[in-house]
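With one protein chain removed, the remaining protein chains of the complex are shown where they sit.
Chain naming follows the written order as A, B and C, and within any one chain the residues start at number 1.
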Amino acid sequence: MPEQKGKLRKKELTINMGPQHPATHGVLRLELDIDGETVVKCTPHVGYLHRGTEKLGENRTYLAALPLTDRLDYISSMANNVGYCLAVERLFGIEAPERAKFIRTMASEMARISSHLLWLGTHALDIGAMTVFLYAFKEREWILDLFEMLTGARLTVTYPRIGGVRNDVSEEFLSSLYKFTDEFPKNIEEYETLIDQNRIWLQRTKNIGIITAEEAVNWGLTGPMLRGSGVDYDLRKYCPYDAYDKVDFDVPLGKNGDTYDRYRCRMEEMRQSARIIRQCIEKLPEGPVMTPDAPKFTLPPKERILKDMEAMIQHFVLVIKGPVTAPDGEIYSAIEAPKGELGFYFISNGTGKPYRMRLRSPSFIHASVLPLLCEGALVADVIANIGTIDIVLGECDR
Amino acid sequence: MNSKEAAEKIREMFPEEVREIREYNSQTSVIVKRDRIKDIIRYLHSDPLLNFDLLKDLCGVDYSGKKETRFEVVYHLYSLEYRSLLRIRAEVPEDDCSIDSVVDIFAGANWPERECYDLLGVVFKGHPDLRRILLPEDWEGHPLRKDYPLQSDLGEKEWKGYLDVIELAKKNMEFETK
Amino acid sequence: MIESVISSVGINGFAGSMIALLVKIAIVFGVVMLHVAYATYFERKVIGHIQLRLGPMTVGPHGILQPIADGIKSFFKEDIIPAGADKTVFKIAPVIPVFSALGCLAVVPFFDGFVLANINIGLLYIFAMSSLSAYGIVMAGWSSNSKYSFLGGLRSTAQVISYEVALGLSLVGVMIMSESLNLTQIVEAQQKYWHGMFIIPQFLGAFVFMIAAFAETNRAPFDLPEAESELVAGFFVEYSGMRFALFYMAEYIGMLVMSAISVLCFVGGWTLPPFVLEAFPSLAAVPGIVWFMLKIYFHVFVYYWIRSTLPRFRYDHLMCLGWKVLIPLALLNIVITALVKYFC
Partner (left out) sequence: MNRQSEDCVIEIEEGIKVIPGAGAVIAGIDKIANWGRISSMWPAVFGTACCAIEMMTAGSSHYDLDRFGIIFRASPRQADVMIISGTVTKKMAPVMRRVYDQMAEPRYVIAMGSCACTGNVYNTYSTAQGCDNFLPVDVYIPGCPPRPEAFIDGLIKLQEKIKNEHLRWSRWR
């Protein structure tokens, strides 16, 4: 503001929100210029969790880079794994067997539920409803227990493999998962009543952070952020991967593109996920969970390495050189991760390591839209907006 | 219009710009020169027959020693209407490491372009706010270049801010209660 | 009772009454401080159980020593005054809310005849004292020299000023009905009616008072001055150790005081409604303080219940609610009460 002589000087107050702040979901930093309670300018700063995953991936074999993807969007690591494996499979031109596809579909939907539950909890906590957070976490703990049953890990699972999945599912797991899909929609309905009928919640979310359909497409938003604005774009439906073309589900759409619509979209998606999991269990075919090409891509089991010479050589080659049959080409492969479109762009040059590994992370794009949402809103809305874009900084900064 | 036809369309419209059209795994990539990249992208965006309205991704690649032109900026465009994906690869030489920004066509290109500048050092002309995004603003070097070291110990190239923190920590340690 | 003990020792006249007063103050102070400590424990337990947790468990049996541990820890913690802070104001600020909240207790009758100062403008005195605590918050917010605490202080000013009006107006109905500002007389006035509590004829006033009291004490859903997810900790973001504990204490004393006023003005204080006493005459043997405490703890429970259920208001909605809903409602209540009083 230019200095005015003889009058009071007016200047915006600049406050720095984050990286250590309870509502920034990790290490996002916002620089807010505020005039009273109104935000005049909002500048997001990211990169506080930049770990160099892309560079690291270029220096590792295709097999060894898989665990790195767990730590991108650590809330839904299963979906990242699936996306990575799918991209490598497409690059190498192989395909997972039918049973593995169903298992992957099931597992990535479980990841979606766990991710959306965490979003619900933290979003509600930011707005001030603290009990929803604990209820959502209680439900999430159930999913994590199921993950543990399936893979042996809670959070960073590294379960899918290039050309299939690591191990077959047990009957016990399937029956507990089935029970979960039975009870989950009922529970979620109960928790929803805590906030959905609440006038304060409606006031805090309706007509807050509106993105029109044109804006959403122009900014490159994907996932519930795009569907909340009413654009019908879901990779699971229109570019099906794994077993999504064999199951039946709806894609929930919003109308106004405000925080409330996105909230409704995600809540509905959780119910659809439960529906998909149910169908997967019902339709799960028999057969192997690894492709017959597996020896070229997957480490043999430990017992065989100790006894079998061939297996040991195979193990050795895979670890040192990576899959040696890599073609000379490039691929962009994307999946519908819980946050939005998670894309992998590989450039291969015939060696066992990717020449360039690029991650198209939805959170990065979604975080860039924050100034659009926040400018002109109140300070309290900034918090609601950070919650609604549902970012994970691990994926945003890579 | 599917991506193959779209690629041909570009060759038709910009014959001297398009270097090559490649296909791998049923994905089409068009390798173009960088000079008229903005026109090409605008054409793809605004032509109602092509209507590539979603910029899925923008990234840079370092082909150090593999190709004549060292860098490439890769655009992944998607048409929501025709559901087709097209990859545009614009070649950027090392000596004049710059390309036109497409932020005024795709608002979503803002951060990816900043990231590309940050990690590879490609300058985007006409970008409204070209600063480093992932690394601190006074970081030296562009890490995603092939000649940049990977490991944590950067030796003399270490970021000053981090060294300052270690220095400060050593100083403050004296005041700690044991 | 205390007077008689003291006069039996042989001290009479002015000195005797002074000593009696001091003893009474000591009793009230001690009891209230203990209750404040255990109000935090109670809160953690209640909210814990609402959230399917247990709350404090390991410190003493069922975590009963938790508040004491918190206090000891705060006491032994380093006391930081930020370099840019206004030191004097920074030091004074936490004391003001505590003292204003404790000052309110002077006119609160705990049971029949037990009141430190039986003045005839008791309610007015409480309004004056409770709005004084806002100064402490504003001073804390300003003197910390932090932008977050500054915003918290500003929010608090606006909030307290707006809701003070509604709070005052909501009690006018009670004043009209009891024709007094003395809290003891208000309680006695309620006994003249069959229902024995003003909450039935004054339901509108009680509703407005309840909401305004939440805002006045900065409790959820009106905890904007200290909104954790927005302003980190609001006006006391820079305070540590014992000074921070003082703010905490003030908040809980304020809550107890507000509950006490609500109990005295609307629910009949330490008395039971006449129709209940008629039905169960044996209940008259129970001392009044028990009913008083039970009623207060029910109110405090409602505070916690609401905190764990509702999301936080936004600043402008809060102002809207205060000025456009609560104040008109309170005025309406006054008009109706006055008309009824005049014609009946």
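Everything below uses one rule, namely that contacts are C-beta pairs under 8 Å (C-beta built on N, C-alpha and C of every residue); 3 or more make two chains touch, one makes a residue touch a chain.
The structure presented is a predicted model; accordingly, all values stated were derived computationally and were not measured.
S.K.: Mind giving the shown chains that are in contact with the missing chain?
M.R.: Counting the whole assembly, the omitted chain is in touch with A, B, C.
S.K.: Taking the full complex into account, find the residue in C:Ala15, C:Leu34 or C:Ile72 that is in contact with the omitted chain.
M.R.: C:Ile72
S.K.: Among the options C:Val23, C:Ala37, C:Met57 or C:Leu116, which residue touches the chain absent from this view?
M.R.: Final answer for the missing-chain contact: C:Met57.
S.K.: Could you please point out the subunit C residues that touch the chain left off the display?
M.R.: Per the touch rule, subunit C residues meeting the hidden chain are 44, 48, 51-59, 63, 65-66, 68-73, 75-80, 228, 232-233, 236-241, 244.
S.K.: Using the touch rule from the top, list residues of subunit A that touch the missing partner.
M.R.: 19-22, 26-27, 47-52, 55-56, 67-68, 71, 74-75, 118, 133-135, 137-138, 140-141, 144, 154-156, 393-394
S.K.: Residue by residue, what part of subunit B touches the chain that was omitted?
M.R.: Touching the missing chain: residues 134-136, 143, 148-154, 159, 161-162, 164-166, 168-169, 172-173, 176-177.
The rule is short, and it goes like this: only the chains that are shown with their structure count from here on.
S.K.: Taking the touch definition from the header, please name the shape of the chain graph: line, ring, star, complete or other.
M.R.: Graph shape, chains as nodes and touching pairs as edges: a line.
S.K.: Could you tell me the distance, in whole angstrom, between the mean C-alpha positions of subunit A and subunit B?
M.R.: 23
S.K.: Nearest whole angstrom, what separates the Cα centre of subunit B from the Cα centre of subunit C?
M.R.: Here subunit B and subunit C have centroids separated by 60 Å.
S.K.: Suppose each chain is reduced to the average of its Cα coordinates; what separation in Å results between subunit A and subunit C?
M.R.: Chain centres of subunit A and subunit C, defined by C-alpha means, are spaced 46 Å apart.
S.K.: When you check subunit B against every other chain, which residues touch at least two of them?
M.R.: none
S.K.: Counting only residues that touch at least two other chains, what does the list for subunit C look like?
M.R.: none
S.K.: Going by the contact rule set out above, which residues of subunit C touch subunit A in the complex?
M.R.: Listed in rising order, the residues of subunit C that touch subunit A are 47, 50-53, 147-148, 150-151, 220-221, 223-224, 227-230, 232, 307-317.
S.K.: For a test of understanding, state which residues of subunit A touch subunit B in their complex under the given definition.
M.R.: That would be residues 46-47, 50, 52, 54-56, 59, 90-91, 93, 215, 217-221, 231, 233, 238-239, 327, 329-332, 334, 341, 343, 345, 347, 349, 356, 358, 360, 364-365, 367-369, 397-398 of subunit A.
S.K.: Note which residues of subunit B are touching subunit A in the complex, please.
M.R.: 24-25, 27, 29, 53-57, 59, 61-62, 66, 74, 76, 80, 83, 85, 87, 106-112, 115, 119, 132-136, 143-144, 148, 150
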